[in-house]
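Note that this complex is displayed minus one protein chain, with the remaining chains in position.
We just call them A and B in the order they show up, numbering each chain from 1.
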Amino acid sequence: MAEPALVASESLAGCRARAARTVLGQVVLPGEELLLPEQEETDGPGFAGERPLRLNAGIRTRLRVVCGPGLRRSGDRLLVTKCGRLRHKASGCGSSGGIYWVDSQQKRYVPVKGDHVIGIVTAKSGDIFKVDVGGSEPASLSYLAFEGATKRNRPNVQVGDLIYGQFVVANKDMEPEMVCIDSCGRANGMGVIGQDGLLFKVTLGLIRKLLAPDCEIIQEVGKLYPLEIVFGMNGRIWVKAKTIQQTLILANILEACEHMTADQRKQIFARLAES
Amino acid sequence: MKETPLSNCERRFLLRAIEEKKRLDGRQTYDYRNIKISFGTDYGCCIVELGKTRVLGQVSCELVAPKLNRATEGILFFNLELSQMAAPAFEPGRQSDLLVKLNRLLERCLRNSKCIDTESLCVVAGEKVWQIRVDLHLLNHDGNIIDAASIAAIVALCHFRRPDVSVQGEEVTLYTPEERDPVALSIHHMPICVSFAFFQQGTYLLVDPNEREERVMDGLLVIAMNKHREICTIQSSGGIMLLKDQVLRCSKIAGVKVAEITELIQKALENDQKVRKEGGKFGFAESIADQRITTFKMEKAPIDTSDVEEKAEEIIAEAEPPSEVVSKPVLWTSGTAQIGEGIENSWGDLEDSEKDDDDEGGSDEAVILDSVKMDTGVEVSDIGSQDAPIVLSDSEEEEMIILEPDKNPKKIRTQIACTKQEKAPSKKAVKKRKKKRTTN
């Protein structure tokens, strides 16, 4: 839909396109165009006039670049469609390839295949459960998609229960479908979440931050109280500690992590550990 | 849009927490959330924040005829709107049960308690009184709409100033704010609603329930009271049985809360008045917290528009000159005018087709049009010559017909028939019929 307009505007915007490498970690806005490292030499600001060089593009070794959330391909550039910080993860083979995406702080979830989410069962109809995951339509979950479930041995799931599952089908044109087993048929942590504990909502950006492999918050939280915790990529967190008081404290801390710098966070954790 | 469903585990956790006298946001049982009152630049405009619940209030006034049975009393009108902005489940333009209930409660709290002196709103008895309208918009719904709305309503009413009027004999003069300072409404007392949520059939009680607490509560008791501890209205919903002691206890708590809130309101009103008097900055822009990272302000930005004229000239010079199609409006008869020529010179066409299968009445009209056409001959001929190459054969015949309107209808029909053969016959026939209908 957008393509013709974009191609037309490219020549105008050409002088304003910035190299993706230089804006890594910075805030990008919808409408900005990014140059991939391989194009910088030819298409960079200084060389905007030397367009014909692009004819040689075929000779250069093509690198595999993946457009993550918030980015779209327009011609051979990247068009930003969401506001947030630009991130990059290098692929194994080269320095300039890899995944680019925009880290935004939105609240609304859009199902993505492979995401682990927390859903609320809203209806049982025949062989499937309808699960609210916060997207634009409820996901379907087969009663056979649980560990050890057979036609005779149905899982005990009631309306209103929490489900931790994974998307196997999620695209813009189809109803999303969840399962609570991995490819080997094992639960692997998924399934119905226990009956107590607290569920609360945070932004999707915070969930990604918390689930990042180098995130210290989880370790720090773990030192405070013994706890059980589940993160859903759809912005839902389920937490359970020994007492209601502790559960509430944990929920409030995690919510507050959204707008705290590392230093502020450490201070608060230190104060809590004392008390 | 549907509301996100409440999971069993949230429900259970909330109830267990309430049993342990704990609340999600760390409040105690009888605590209110933070109340923030900010005023707009207009009089009678305020935003009340009760925790995350937000209500915008605006008071306006109008001179109207009074109600027949109350000739000397002004009219008070309340309207609370649940905008979709506040929660996805609120649909625009639908009067839900909740909305009706809230509006009714507000009326009982503020109108029926006679907190505003309606007789002072009378200008000429039986003829002109002030109608005071209070519009309340819910901007964000995080529970306890009624308390926030009642605070917003009374704050907006206290803040409001109506234009001054004077009556000399029959004449009513309305003064602008420059001529005479607008006057405040006379307010006898300030009724404020306090909500109590009951859980487990009335065993547990919470003041100022938030949205999640409201979803698991069994019943709600709303007490409207002023700072003199006079109860203005009381409403219990949800079908819980309350003991006399419980109601009495609630009214005592309400008394304390109302006193606190009234003090807060008065302080906020005084602050705003002071700032206005001193000529400082006021309005919503001033009430936005600067230190939040989600906010940003920019001072007045001068913009260099010196090259604007040059740019405009450039663009106009580059652009092709506009085609000279500007035509003067032509007045056919009184009440019928024409601007421009339309796409085809269909006026002549139309009259033919009308005539060809019609009687004398039709031709009469044609004569009128004919003569006018001659009057405006200069313009029409211009267009006619342009169009001529396209409908060569047609135009000749048409001219003939127009000039001789009394011709035998039969003859015309044959003429048209031959033109039909030249052009696409079926289409033209349809066109003709349509045109006939429009002209008749």
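Details
Please note the rule applied: a residue touches a chain if its C-beta (ideal position, glycine included) is under 8 Å from a C-beta of that chain, and two chains touch if they have at least 3 such contacts.
The rule is short, and it goes like this: contacts and distances are computed from a predicted model.
Missing from the rendering is one chain, named in UniProt as "Exosome complex component RRP46" (options: "Golgin candidate 6", "Elongator complex protein 6", "Trafficking protein particle complex subunit" or "Exosome complex component RRP46"). Every visible chain touched by the undisplayed chain in the complete complex is listed here: A, B. In the complete complex, the residue from B:40, B:74 or B:255 that touches the missing chain is B:40.
When the omitted chain is restored, the residue from A:22, A:136, A:243 or A:267 that touches it is A:136. The missing chain lies against subunit B, touching residues 1-2, 40-45, 47, 52, 54, 56, 58-63, 81, 83-88, 92, 133, 135, 137, 139-142, 162-163, 174, 176-178, 182, 283-285, 288, 292-305, 307-309, 311-313, 315-316, 322. For subunit A, the residues touching the absent chain in the complete assembly are 1-2, 5-6, 9, 12-13, 27, 29-31, 70, 72, 79, 81-85, 103-108, 110, 135-137, 172-173, 205, 209, 259-261.
Just so it is clear, only the chains that are shown with their structure count from here on.
Note for the complex: subunit B touches subunit A at residues 4-13, 16-17, 20, 22, 24-26, 293. Interface of subunit A with subunit B (complex): residues 120, 122, 132, 134, 158, 160-162, 193-199, 238, 244-245, 247-248, 251-252, 259.
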